[in-house]
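Partial view: only certain chains, each at its native spot in the assembly.
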């Protein structure tokens, strides 16, 4: 699990969120920070800046049975897949696919408005638009999302709009750093809430265990 | 994991296929046969005959954290979801979703030709047609598929057509009883081969561990 | 024409609605109540509970030239088609197809909110989403819909939203028991209003007369 931004706090948050998926005798889950990454991946330039470093990392880490790119834009997923024969998962892809296994239509909680066109473009690329209920932004920075005390309230507010105005029956958290709020948000909203890092690890576990 | 047909040999095969996904301290994976099920689920009538028994079972088994319907037509998935607040997974849905995380376009290996329109109809219902490369039938009975010595050869032949003629980059085994051949087929074809029971359990593990 | 719920009043209402389609020397139109059906078909379990009884009935009634399932979820349509070589029509399918012959985009008047995801799923399965303007619920019970004095007013209100907010140029009544209000609603809204039982019978007449 590679966090393509260089913010170690985000990596530690992801690491903590994956604790329930670490089973004795199960696949080891190692989280690392991409040293070359920007502090946050917010722009298209941030996305592009990590693709080759990720490919390099994937080529070098012969000890990993599978790779997960821990950023909701799945940066470099195709070049990483080209760089290795082992499976490469993207958290956006896995988050959406997992939501499709839990609800008739899914909504996405983005951090910022400007990410939404990029996410929609990616959903169209994946051919997964037919069951999108909608995507709405929190209007918070990545940092606020991870730590702010009122983040959960804002997530509840926006998640309620996704559920009630857009008709979402499952919610995907559109960022790698929201996992700490997943369970509470799910309880508040009463519909499945998917953390994409957890979704990706869950799918990867099967692949690795069966290889 | 409920096998909706009453063929215990199939249930035992599924059970064996899931062994690598049983982790110490991980979620317990129990496989059971639906007593009321037909010996095989091959027709639409077979599908319909198990929906209510499955819903009843789902309502009664308060000890399960999640349910998986182990038949590639996902019989009763919507009535089971109505019958419980816990997650209900279908192996067809999870198999296809998992294939979408592994390849640009997916192919499906069906047992018999007459299942294909039913599967296509379900793919359309799920809104997942955009990345279907094709579906082709082995022309074998469920029994032959599970046990026949030449089954792997036939799977290789049809899988090769899916890969080379239809352009599939990942193959979904369109039946609950093909898992024994998954690994060998994947090696022969050189593209990911997804057993849908394993895919569903992998996705369920995450959901259960995180609940 | 089989009413899959066991409410004879609904069957009688359907029967009355079809009177204009009974022509001297035309196909005989017989309406019957499915004895095994629930009093109303409102849940997915209600849907599943009638599929096999419907298939049995279809197999037994050798005297019918075609069958129509008179419930807006088209329960059991695929198993009934498997059970007989004669045509089997579903009123939801025929209602939507007929609306497509009358307006650029269609709206659906549902009885209850919780039916809408089921209907949308079915529209997706039929591949007929491209011209859906929207679906909105009356928020009435089946009983109220059939008999309530203020039902027409409520239908007009919701139909107006479908027409003006969603852009529907034709309205499908999303229930077998709304036919009594069709003509009045069409006059009030000024766009074609389709009763699905009448639509199905109209399509069936051609098939039967030409067989």
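Every chain is named by a letter (A, B and C) in the order it is written, and numbering of its residues begins at 1.
What we mean here is this: contacts are C-beta pairs under 8 Å (C-beta built on N, C-alpha and C of every residue); 3 or more make two chains touch, one makes a residue touch a chain.
The structure presented is a predicted model; accordingly, all values stated were derived computationally and were not measured.
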### Query
So 3 chains are in place, but how many copies does the full assembly in this file really have?
6
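Heads up, the rule we're going with is that only the chains that are shown with their structure count from here on.
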### Query
Quick one: which chain's Cα centre is the longest way from chain C's?
A
#### Entry: Busiest interface, counted in C-beta pairs
A-B
### Query
chain A to chain B: how many Å between their CA centres?
26
## Note on the structure
Taking each chain's mean CA coordinate, chain A and chain C are separated, in whole Å, by 42
### Summary
chain B touches at least 2 other chains through residues 126-127
### Query
In the complex of these two chains, what residues of chain C are touching chain A?
117, 120-121, 124, 129
### Query
Which residues of chain A touch chain C in their complex?
104-105, 130, 167, 169
### Task
Would you mind writing out the residues of chain A in touch with chain B in their complex?
20-21, 23-26, 87, 89, 93-94, 97-98, 100-102, 126-128, 130-131, 182-183, 192, 195, 198-199, 201-203, 205-207, 209-210
